[in-house]
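Reviewing the structure listed below.
In this view, the complex is presented without one of its protein chains, the others remaining in place.
And now, subunit A:
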Amino acid sequence: MDTTYIENQIEQLKKAIYRQVEHRTLVKYTGDPLVDENQLFYLLLPLLNGDHWDEENYEGVIAVGIVEASLAEHSYIDEHDATSKVQQLTVLSGDYYSGRFYEILANSGNISLIRELSESVILRSEHEIRIYEPNRYAIDDWLETLTIIETECISRFYQLYNYNHYLYIMKKHLLILRLQNELLNYREGNSSLLLQKMMESFQRSEDMNFEHYLQNKIDGLVHQLRELLRTSSMKSELKRYIEERLIRESKER
């Protein structure tokens, strides 16, 4: 197993997700569903590492990918004006994908995964809406929110199918990637609303500004992730792949 093999698997999963939610009008106006390859990698990790895997698992990862795509679509809705045709169809694409995840799992009678994913949608909505609440959250609360946004659906999948041994690695890595992305946007002057909220919560100390804080946080998480990888019994090719992603993403970002 090498990088090409892993990337082919990810590509196949991506295409399988596209096929399951294909809709002529939506493709024309809103494009392909938004899927994150890093998330797809972690969904496939148990398969790649040789854990028990069957059709139900593969259908499950497609469903998780569709839920992620649904929520990603909705995050592109403008706060004040969604009257353009593209925006209107973006609202509906998210709803359509959400219906499709339910339909796929209902047709195979996988009620347990339906429950897990619906609960993850609830939790994510509760966390994502925090940026519009007047409450003042601590910076660690915002980190928890980011972790839930990036990892909750995959965590539920892992928990249901007893793949918990990948949980910490997945959570750390996906949080690192999100923070790197936020940091890059910050440096380019395009801070997200969530990062602005984090900045408000940040207590400036004499020797550290917010950018340094964020970089330190990422460095700390990278160190923890490397430690987890070092002690993990995961195949060495997969560890190497994760390391490569870490280096590649930090360069790209």
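Definition applied: a residue touches a chain if its C-beta (ideal position, glycine included) is under 8 Å from a C-beta of that chain, and two chains touch if they have at least 3 such contacts; residues count from 1.
In this section, contacts and distances are computed from a predicted model.
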Listed names "Octaheme c-type cytochrome, tetrathionate reductase family", "Heptaprenyl diphosphate synthase component 2", "Molybdopterin dinucleotide binding domain-containing protein" or "Branched-chain amino acid transport system permease protein", with the criterion being the UniProt name of the chain not displayed: "Heptaprenyl diphosphate synthase component 2"
Checked against the full complex, the residue among A:9, A:88, A:147 or A:232 that touches the missing chain is A:88
From A:37, A:56, A:126 or A:243, the answer for touching the chain not displayed is A:126
Quick one: say which of A:22, A:56, A:103 or A:200 touches the chain that got left out. A:103
Against the hidden chain, subunit A presents residues 23, 25-26, 71, 74, 77-83, 85, 88-89, 91-92, 94-96, 98-100, 102-103, 105-107, 109, 111, 114-115, 117-119, 121-122, 125-126, 128-130, 132-133, 135
